[in-house]
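The other protein chains are all here in position, but one chain of the complex has been omitted.
Our next item is chain A:
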Amino acid sequence: MKYEYWLSCIRPLAGKKKELLRSSVGSARDVYYIEEKKLREMAFLTEKDRETIRNFQKKGDLETEYDRLLERGIRLVACHDPAYPRRLKRSAGYPYALFVKGRLPDDDRLSVAIVGARQCSAYGERQALRFAEYLAGRGVQIISGMARGIDGAAGRGAINGGGDTYAVLGSGVDVCYPAQNRGLYADITNRGGILSEQLPGTAPRKEHFPARNRIISGLADAVLVMEARERSGSLITADMALEQGRDVYALPGPVDSTLSKGCNRLIRQGAGILLGPEELLEEMVSEPALAALLPGEREGQRECEKSDKNKKVLESAENIVYSCLGLYPRDTSSLLEETGLSPAALMETLVALQIRGYIKEISKGYYIRTS
């Protein structure tokens, strides 16, 4: 195994070449002890590749290095290992080996990737939470990138839903990036796994992220894009997902919101439209399997009742203010103008609504609905 580790460590050598090399000599150990003459026979290796391999052969103490990884709970899964995720193996450009902390996604269970903007709106964040929570609660594995914003919300939602969630990082599996997600990192390690093709200890670098995105889409059966600007990493993930033959779904948003432009464009290009987690599940799963996942529940009705109830309880001023608010934050000045209330009355109403949990102040003076 330590030879596998050694082979994985040769970063400058492409994964495909490593695999060819390994299969032509037999095992990673044989690659390590390969003779100069034999190395020259490999036609697919350039002079530079040979140089790299020779340089790496002299490198340090493999045994202790590998043992130290194991001690920290990090495993190495190479692509010919039966444990290597099947879905990923079948997709183009799969990495030679994955470092794993925790578990690997179960090949026999449905898995869905949820990706989106790091700087997202409250709307996107809430939908990511909701989709992840619902799907995870029904046995679907959630794959995400554990970044800020949508990715983090998806991970958090999956944990709230009591399901399994996996994060693919652009840094080493032992590097928590961003650092604020430390809590989430710990939870994901316990409830699923952290995956990365980078060597442990690697710092996050921007060139790692597109490669990381192809693993996310490779591990999933479907990719849900929650919010994406017109030029964004989430769209790269969506492109890769299409190349890998995955279904892509996008969350529709207002046409004038820059954060939803990418999603709306995906929809126009033929991506599936996310109307709700229930519909998504129905679409992805055949009828008998669905029945197993949903033990006789239909939530739609309950939500309808709830919103009716809201209306009854609210007083007229509160009703006016509440109806002006939506999923996108509104500031006090524009509310003042739209409602026609006095500043004092508006402030009073906003506080009353907050106290009763109907609305939320997401930043000083900016309010959104909570349900």
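What we mean here is this: contacts are C-beta pairs under 8 Å (C-beta built on N, C-alpha and C of every residue); 3 or more make two chains touch, one makes a residue touch a chain; residues count from 1.
To be clear about the criterion, contacts and distances are computed from a predicted model.
Participant: According to UniProt, what is the chain that's been left out of this complex called? Choose from "NADH-quinone oxidoreductase subunit K", "Penicillin acylase family protein", "YifB family Mg chelatase-like AAA ATPase" or "Protein GrpE".
Facilitator: Not shown, but named in UniProt as "YifB family Mg chelatase-like AAA ATPase".
Participant: Which of A:S23, A:Q180 or A:Q269 touches the chain that is not shown?
Facilitator: In the full complex, the listed residue that touches the missing chain is A:Q180.
Participant: For the full complex, which residue in A:E35, A:E51, A:E279 or A:D331 touches the chain that was left out?
Facilitator: A:D331
Participant: Since one chain has been left out of the picture, which residues of chain A touch it in the full complex?
Facilitator: Against the left-out chain, chain A lists 118-121, 148-149, 178, 180, 257-259, 329, 331-334, 336-337, 342-352, 354-357, 361-366.
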